[in-house]
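Only one protein chain is missing; all other protein chains are in place.
Per-chain residue numbering starts at 1, and chain names A, B and C are given in the order in which the chains are listed.
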Amino acid sequence: MPELVRAPIDVPPLLEAARRPECGAIDLFLGTTRDHHEGRRVLRLEYEAYERMALAALATLERTACERFHLGHCAIVHRLGLVPVTEASVAVVTSAPHRGAAFDAARWVMDELKRSVPIWKKEHFDGGDAQWVKGHPLPT
Amino acid sequence: MPELVRAPIDVPPLLEAARRPECGAIDLFLGTTRDHHEGRRVLRLEYEAYERMALAALATLERTACERFHLGHCAIVHRLGLVPVTEASVAVVTSAPHRGAAFDAARWVMDELKRSVPIWKKEHFDGGDAQWVKGHPLPT
Amino acid sequence: MRIDVKLFAQARERVGSADARLELPVGSRVADALASLERAYPALAELRPHLAVAVDGTLARLADPLPGDCELALLPPVSGG
Partner (left out) sequence: MRIDVKLFAQARERVGSADARLELPVGSRVADALASLERAYPALAELRPHLAVAVDGTLARLADPLPGDCELALLPPVSGG
């Protein structure tokens, strides 16, 4: 089950939950706040979500990733609110019999998450101004 | 700097060391002991290394991965001795400005590690017998 | 019927609130709700071409009829991750 959290993402329990006797590969991806974007200094990111729909979309991603890549486990956690530089806004963990599927699935989940989950990111710059990231339109 | 350890790999410090303000993506790969191989039940794996040469080869892999994929950070830890089912024998962590490079680099490191680092793996089966994995010949 | 409107990101900021309420005649469609919102909050007009709409948590089209009392969310282009 996916989670939306408002505090730093607690990674060790995610790895613990990914242990599967039939799997030989775990991949963990963390998306972290970077200190620059398009030439400007970024102080922090801020995320908001349409929570009921985001949780449903993330659950669908987890389930689809498991089927498509024959995973033993897939979990997604997204943080909301302010996320300082170097802290993680998103964690994706996959567990698979072999490493190719674990890597492919984590990458696929991240690509899909950015395209299809109602979560929004605002960049706070060091000038004190802020702007919403351009983003991907949802299908209408 | 790479490490060879004889106890469970301690993952949180690896992730902590991968934090970089200029990077937005961290990938962690864990290779874990799987309970089966080619139709047989595996109880545990056992690893040994030519330690001085393995450490040098792993250090070269870390450095080459950083250059080739423009990483902010790359670290490899390999466990030696007995590794029970679901525990990690190897951890690779990469940190990059964008996620593509973090994924690509972790995958590349694992491919190279299996081909070129003097470490050997023995499978212990539930019949009580054991065998060295066929492996990749080093260039002569 | 009563439409409970949820606003996010740029849409929330332009309206100045995360929530709004509409009363619409039975038989109204998604497009009618959007037109009504735009009359109440002209600052939404510029955003309109980029907005997706969800009704009760599911993406909807402009021509879709509203199912009665419902939750209608305005969703700007997404940027999670």
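Everything that follows uses one rule, which is that a contact is a pair of C-beta atoms (placed from the backbone, for glycine too) under 8 Å apart; a residue touches a chain by one contact, two chains touch by 3 or more.
None of these values were measured; they are calculated from a predicted model.
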Of the chains that are displayed, which are in contact with the missing one across the whole complex?
B
Of B:I9, B:I26 or B:L113, the residue touching the omitted chain is B:L113
Full-complex touch with the removed chain, picking from B:L14, B:A49 or B:V93, is B:A49
Considering the entire assembly, which residues of chain B contact the chain that has been omitted?
31, 47-50, 52-54, 56, 78, 89-90, 110, 113-122, 132-140
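Assume only the chains that are shown with their structure count from here on.
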Measuring centre to centre with CA averages, how many angstrom lie between chain A and chain B?
24
Dist(centroid_CA(chain B), centroid_CA(chain C)) in Å evaluates to 50
Provide the list of chain A residues touching at least two other chains, using ranges where the numbers run on.
31, 110
For chain C, what residues touch not just one other chain but two or more?
none
